[in-house]
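To keep things clear, I will list the structure first and then write my remarks on it.
Heads up, one of the protein chains got dropped from this complex, but the rest are sitting where they should.
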Amino acid sequence: MSSAFGNCIKISIFGQSHSEAIGVVIDGLEAGFKLNTDEINSFMKRRAPGQNAVSTPRAEADEFHIISGVVDNITCGAPLCAIINNTNTRSKDYSKLKEVPRPAHSDFPAFVKHSGFNDIRGGGHFSARLTAPLCFAGAVCMQLLEKENIFIGAHISSIKDVHDSDFDMVSVSKKEIEALKKSEKPLLNQKIWPLMEETILNAKSQGDSVGGIIECACVGLKPGIGEPMFDGIENRISQAIFAVPAVKGIEFGRGFESAQLFGSENNDAFYFDGEQVKTKTNNHGGILGGLSSGMPIVFKAAFKPTPSIAKEQDSVNLTAGKNEKLNIEGRHDPCVVLRAVPCVEAATAIAVYDLLLENSR
Amino acid sequence: MSSAFGNCIKISIFGQSHSEAIGVVIDGLEAGFKLNTDEINSFMKRRAPGQNAVSTPRAEADEFHIISGVVDNITCGAPLCAIINNTNTRSKDYSKLKEVPRPAHSDFPAFVKHSGFNDIRGGGHFSARLTAPLCFAGAVCMQLLEKENIFIGAHISSIKDVHDSDFDMVSVSKKEIEALKKSEKPLLNQKIWPLMEETILNAKSQGDSVGGIIECACVGLKPGIGEPMFDGIENRISQAIFAVPAVKGIEFGRGFESAQLFGSENNDAFYFDGEQVKTKTNNHGGILGGLSSGMPIVFKAAFKPTPSIAKEQDSVNLTAGKNEKLNIEGRHDPCVVLRAVPCVEAATAIAVYDLLLENSR
Amino acid sequence: MSSAFGNCIKISIFGQSHSEAIGVVIDGLEAGFKLNTDEINSFMKRRAPGQNAVSTPRAEADEFHIISGVVDNITCGAPLCAIINNTNTRSKDYSKLKEVPRPAHSDFPAFVKHSGFNDIRGGGHFSARLTAPLCFAGAVCMQLLEKENIFIGAHISSIKDVHDSDFDMVSVSKKEIEALKKSEKPLLNQKIWPLMEETILNAKSQGDSVGGIIECACVGLKPGIGEPMFDGIENRISQAIFAVPAVKGIEFGRGFESAQLFGSENNDAFYFDGEQVKTKTNNHGGILGGLSSGMPIVFKAAFKPTPSIAKEQDSVNLTAGKNEKLNIEGRHDPCVVLRAVPCVEAATAIAVYDLLLENSR
Partner (left out) sequence: MSSAFGNCIKISIFGQSHSEAIGVVIDGLEAGFKLNTDEINSFMKRRAPGQNAVSTPRAEADEFHIISGVVDNITCGAPLCAIINNTNTRSKDYSKLKEVPRPAHSDFPAFVKHSGFNDIRGGGHFSARLTAPLCFAGAVCMQLLEKENIFIGAHISSIKDVHDSDFDMVSVSKKEIEALKKSEKPLLNQKIWPLMEETILNAKSQGDSVGGIIECACVGLKPGIGEPMFDGIENRISQAIFAVPAVKGIEFGRGFESAQLFGSENNDAFYFDGEQVKTKTNNHGGILGGLSSGMPIVFKAAFKPTPSIAKEQDSVNLTAGKNEKLNIEGRHDPCVVLRAVPCVEAATAIAVYDLLLENSR
């Protein structure tokens, strides 16, 4: 049990890749908030498949359908449930997959965990498709955060060895985040996209895949938000971000790099900017002792390359009890990073909004 | 609120650096388990201060005192509470610290969060001293895990730019982990210690501090443990590890490096080793889809340099509303990494044991 | 936030009386369990409206639709979501109700709580209609309990001043419970129904309503299930039962009567029945110190009369800020007790199954 998150709002995600539908229940939303459904749609479209050459051709509209919790799209205080139908599922035979688990996928441990009763079709509940309801919930939280002047935006920091610029952790702003969302690709330096695309398509043409890194910023959070020890901002964002499939690492501020610095280099000096306390540098990524410092929250998440590749791989046949070669068919993203950008934003929005509520009592 | 962790066991940590005592309540322990208090003592001694040249001279025995939950050191099913007295607190004046927050510490956001009522003495509830009860709880969980043949051990992967060897993620074993715990320093390559020590003492002599990286392994966990989405092993270990002060990043398996690999390089091929399914490589760090694969779980955590340094720093005076220079007095570790090794093991033990229980129904 | 229940399974209920649909997410179900959907249907039919003269004429099939969590009706370990469409909603104007709250309903406090944004149509999320997903979840838990030889059944103990016999708390058995479910009405003494019906119809004919008491038994629970203090069986069943609208009291075993007894009368003597420890009487209702004793669990829940009555009532106009007479139109049960019997069983099944799982680690 675990497809739920949050202390003050409860996000409960359900569904499998090929079940009739997937969806989410959001409990704890304040009443009287008018949802901007157009914005939610735009947000979810950034995640939706089938939109360009570097994405899976499985084309689904990912249209959500709110079945409770609102009256005329205004929250009424009751749990909000949104459903996304699974329309474009291929009725091919998945029994083979249950026998021969795909490397780097959840197939094998899910088979063991659920004694062979796991829904293997498209990865079942472990499918990246479950990020669609995550994005829905994140889009709702993001609208509630924006009402409080808190803005979240992410960009592709790298695809394999092709790098975008990094956020300036001190100065990243609402304006920059909004510009990012309007730009064609989520990049600080748009000119890098052709190189990234080339990297992805090269991998694809060889039946291979690539990974990458996403950098995310959250601006506008006042100081003192977060909880000590296990519910600090780092703890809660991490817990949420690792729900996005393929994430294998996360670092805040200077992160792993800070392990190589002297204290005198890494410490961020305080100063007064008018009446506001700020730091001259932001190596701490906006988080001190688990609490927001008032500086932008900045972190990076590492994505492994898509596990599903066209190349033949070594696997095992669990029924036959012997090694077996595996050739994966079907439609797959040669790189998930582009579509993962809104997922990272959504997971962050949920974690931050929940902590904000916890600190608003 | 947040100093609690766990779904099946509940670890609730309390206390401030200079309160009368600190401690922990562990609820949900099975009855009939004989605690090995000597082993708990040894474990906690690894964290205790004042033991060598690279540690703070604040010498406290960190003696725990179990006040409930056991009869003759055998758990009785009631919540276990252990107390550690704060004996060696200096009664100096801390009021200055409240006014002038230490860079890279929780002082400033804690002041804002608690409207100035936070206990500033020694960092209060945000102090690294709170890892003592964390280690107590971790030591208890570790004993329960060892009963199930699950072993957890960590070593210093690096201090600043001095690196130990890495675990062989495929072959790291109980034997290796136990050897590590018996060795003088938690290092795979003992010969590297003098260089690490020199790095630390050099920084210290300049009134500075250094950070580093800890690598941790957990072996013996059968496949299928963990929960989808928000309660996968990565999610839960991350949530626990970021409770250790100074952690700024975490990565599982190849982590950030995997973002630079092709899928065909990163995917770990399955094969049968007798009747057991294994992978030839372990880039996934023992976790697929949030679930254990049966391979060793391996991760790295990055620690920033100790924020408390002797060098003068720029800060602000919150009362006076103006910038002010800060000179930190008191006793501090020039590098927390050595003492953080058991903390990382403890946090991991708590997270893994909780998930194990959740999967034992 | 609160429409969720359970530590080991999570029941999350959503929907409003007149939203597009209502439903429930059940997280934490073991994989590999074949749902008997016919039995779930039969169970839910006992709650469904429009089936006889003493029930509301709002006729809805209450057909559930499982949209996730199963493959061929076998649980797959993913959260199970079931939807029940709201088909027979009348599109009349509810705006008046928001202004003039119905006495003994949630209308007024819900209006205040949600700043007037609550969904007033049919009582919104506070409607008794939400017991349909509760019954679905209860029916699923009941099937899982029956696999463990644990059986739950309830009967109408009284309608106003017409009383059925009581369970023999010592001897009530699976056989008796099953007979009860097959009988036309949930009564130990079928002959009492005409009197009960007459009482209800008399009230109805006068535009009035009546309440009653339901007695529920759970047999087959082995001793030692439950948790100390806040999560004892009484605590958890109470928390679940008060989720059924109109419940105003609950008592276990001899309940309020035991307050009038001597200890020597109320204490239940232990004896060996073969190898099994039993008690000669069962004044404790199967629960000692919050834990199951192995004797049948027996409790009673008191239901107030249906708040919606045809008689004119005194109320207030919240907009106009003055007193106003209220005449409630619409379709209402003159007595909810009959339809509440499966709701009580369902709430009990959820509470007991959750505690059983918690004790199965």
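Every chain is named by a letter (A, B and C) in the order it is written, and numbering of its residues begins at 1.
Heads up, the rule we're going with is that a residue touches a chain if its C-beta (ideal position, glycine included) is under 8 Å from a C-beta of that chain, and two chains touch if they have at least 3 such contacts.
Bear in mind that the values here come from a model prediction, so they are computed numbers and not experimental data.
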Residue, one of C:G28, C:P79, C:P307 or C:P342, that touches the chain absent here: C:P307
Touch with the omitted chain, as defined above, among B:I9, B:C135 or B:V277: B:I9
Candidate in contact with the missing chain, chosen from C:K34, C:H65, C:K96 or C:K113: C:K113
Contacting the left-out chain in the complete assembly, out of C:D27, C:D164 or C:E234: C:E234
Contact set of subunit C toward the excluded chain (per top definition): 1-5, 13, 101, 103-106, 108-114, 123, 125-126, 130, 158, 160-161, 203, 208-213, 222-232, 234-236, 238-240, 242-243, 245, 247-256, 258-272, 275, 277, 279-280, 283-285, 288-294, 302-309, 311, 313-316, 318, 321-323, 358-359
Sites on subunit B contacted by the missing partner chain, in the whole complex: 1-4, 8-10, 12-16, 19-23, 25, 27-28, 31-32, 66-71, 74-81, 83, 110, 113-119, 121, 124-125
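Following the convention adopted for this analysis, only the chains that are shown with their structure count from here on.
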Per Cα centroids, the chain farthest from subunit B: C
Inter-centroid spacing, subunit B versus subunit A (mean Cα positions, whole Å): 26
Rounded Å distance, subunit B centre to subunit C centre (Cα mean): 46
Numbers and ranges of subunit C residues touching at least 2 other chains: 8, 78
